[in-house]
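First comes the structure, then the notes that go with it.
Here the complex is missing one protein chain, while the rest keep their positions.
Right after this comes chain A.
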Amino acid sequence: QAEVEETLKRIQTHKGVIGTIVVNAEGIPIRTTLDNSTTVQYAGLLHQLTMKARSTVRDIDPQNDLTFLRIRSKKHEIMVAPDKEYMLIVIQNPSE
């Protein structure tokens, strides 16, 4: 189980990764490597978007489910991997 911890650490130290946030089912950040205000903002907005995306996918086929969500913007890429209870958000700068 320390593997998970290690995996998270590896992600954080991976090339180009700006920050990682772990958010719970209500949209409250639990763990983060960014500062507080940024974290709260990311958590709140992305939580809503993920819920909407998941709802969309499942509405089309209830047996389907959202695996992950990528938002690529000019400056960086936000990756969200939702789970039943938690959500992991990683912000990476893909091309460095």
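In this text, a contact is a pair of C-beta atoms (placed from the backbone, for glycine too) under 8 Å apart; a residue touches a chain by one contact, two chains touch by 3 or more; residues count from 1.
As a convention for this text, contacts and distances are computed from a predicted model.
The chain absent from the displayed complex carries the UniProt protein name "Dynein axonemal intermediate chain 1", chosen from "Dynein axonemal intermediate chain 1", "Cytosolic Fe-S cluster assembly factor NUBP1 isoform X3", "Small ribosomal subunit protein bS18m" or "Serine/threonine-protein phosphatase 2A 55 kDa regulatory subunit B". Counting the whole complex, the residues of chain A in touch with the unshown chain are 1, 3-5, 7-8, 10-11, 14-17, 20, 22, 24, 30-31, 55, 58-59, 62-63, 67-68, 70, 77, 79, 81-83, 85-88, 90, 92, 94-95.
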